[in-house]
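And then chain A:
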Amino acid sequence: MTASRAEATTAMRPADQPVLSVKGLSVLLFTETATVRAVTDAGYDVGRGEALAIVGESGSGKTVMNLAPLGLLPGGVRAVVGGSVELSGEDLAVASEERMMQIRGRKVGVVFQDPLSALNPNRRIGPQIEEVLRLRLGLDPNASRARAIELLTMVGIPEPDRRLRLFPHQMSGGMRQRVMIAIAIAGDPELLIADEPTTALDVTIQAQLLELLARLQRQLHMAMVLVTHDIGVVARIADRVAVMYAGTIVEIGTVRDVLKRPRHPYTRALLAAVPAPDAEVGSRFTGLTGSPPDLSTPPAGCAFAPRCVLVQPECRLDAPRLATAGGDHKAACWITTPVSPSGQEFAR
Partner candidate 1 sequence: MSLLTVKDLVVEFRDADTGGVNRACNHVSLDVDEGEIVGLVGESGCGKSTLGRTIVGLEHARSGSIIFDGVDILSLPGGRQRQARRNLQYIFQDPLAALEPRQTVGSALDEALIIKGERNPRARAARISEILIATNLPSGILTRRPRELSGGQRQRVCIARALLAEPKLLICDEPVSSLDMSLRAQVMNLFLSLRDDLGVAIILIAHDLSIVRQASARVNVMYLGRIVESGPSAELYAEPLHPYSHALTSAILHVDPDIERNRERTVLKGDLPSPFAPPSGCSFRTRCPNAFETCAELEPREWIEAGRSVRCHLYDEVETKQLTMAY
Partner candidate 2 sequence: MASFNRRDFLLHALAAGTVAPAIFSSTSVFAQSAGTGTLRVPTAREANDLNPWKYSGLWVVSSLIYDPLVSYGPGGKIVPALAESWTVSDDGLDYVFNLRKGVVFSDGAPFDADAALWNLKHWIGQSDHSWLSVSANFEAMRKIDDTTIGIKLKAAAPPALIELTTINPMRFLSPASADAAGNYVKPVGTGRWVVVNSNANGSELVRNDKYWGDKPDHDRLSIPVIPEGRSRVAAMRAGELDMMGGSFAAKISPQEAETLKAAPGITVVTDMGTDTIVLGFNPTREILKDPAVREAAGLCLDRAAIAKVVMAGYADPTVNLFPPSVPYAGRREPVPGRNVEAAKQALEAAGWTGDGTRQKNGVPLALELVISEDAVPGSRALSEVIQSQLNEAGFQVSIRQVDHVTRHDDIPNMKYDMSLFITNGAPYDPHGSITIFFLSTFTSGTDGKMFVDAKNLDPLILKALAADEADRAAAYQAVLDWLRDNHAICPIYHAKRIWAHTERVATFVFPTTEYEMPDKGIVLA
């Protein structure tokens, strides 16, 4: 596998170079009471025009994995990031703070979960969009205003010039999230990270925004990382999906591979927990027993072992790594996806 990947890299034309390339990413979080290994040895690529969904329960590390390398963790949280995160071939780990500001403004756009708290409540929408246009793109006030109107139109906000004068609380949740998306795409980024973009919204609004995100991604030819816990959302708009559990990617592959032929018992359990549209009314819900491990004291062996229906004694000894389950579909499970005899998976 190593050899084939190396070949692939050299064979890749610059145009096909992944927008985001993450290798061996680890994130340590320092909270007041403990040090938490929030992400362990994660790796994935996202190409131009591709949407990668990252699913998992809360606390699985899916948000931290995406935001920590960009320095976008919520205030007060200190993090140490290991491994490499390359954006269009540029290693973020060695970028200066000044360069990071440019990268954040121009190359990456981020949409956060709760649009109300993600916008400054005491400033009008206009300045909040325009400041990035002026400071990062160097537009003059007239141009930035025109561009802001254009952006609001792009995200489907009617009467954009009037809306620019509103405060966040004067808009609905859906409108606010559209504003947030407008801000995220303002710098014409190559990568859009959407962190649970529809979770805080009503179902009818969720549907609108998923359509919007999918359309914008196609239109602007962006790479997109979509962090979500809703498998339905994944099924709707993602190309590929990575399933996270306790800070590690336990399964990754195309949406069709992962959702229709899940390898990892955790992926299977997640899918089973979604109520079926044809389930009998009044029938019991399917869920997982137990709870995720405490990442300040990570367990030996497979982190999912205590909750796993397929668990075997060896699962508790050594943590499985991602092994191919056919093509790009990989899973980290000793039982369902044993490492191929060649042992090449260990060579990383």
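Everything that follows uses one rule, which is that a residue touches a chain if its C-beta (ideal position, glycine included) is under 8 Å from a C-beta of that chain, and two chains touch if they have at least 3 such contacts; residues count from 1.
Candidates were picked such that all candidates are chains of the complex that A comes from, given by their letters.
Here the structure is a predicted model, which is why all the values come from computation and not from measurement.
Chemist: Once the contact definition is applied, which of 1 or 2 turns out to touch chain A in the complex?
Modeler: 1
Chemist: Over in the complex, which chain A residues touch candidate 1? Could you list them?
Modeler: 57-58, 172-175, 202-208, 211, 229-236, 255-256, 259-260, 269-271, 273-275, 277, 279-288, 291
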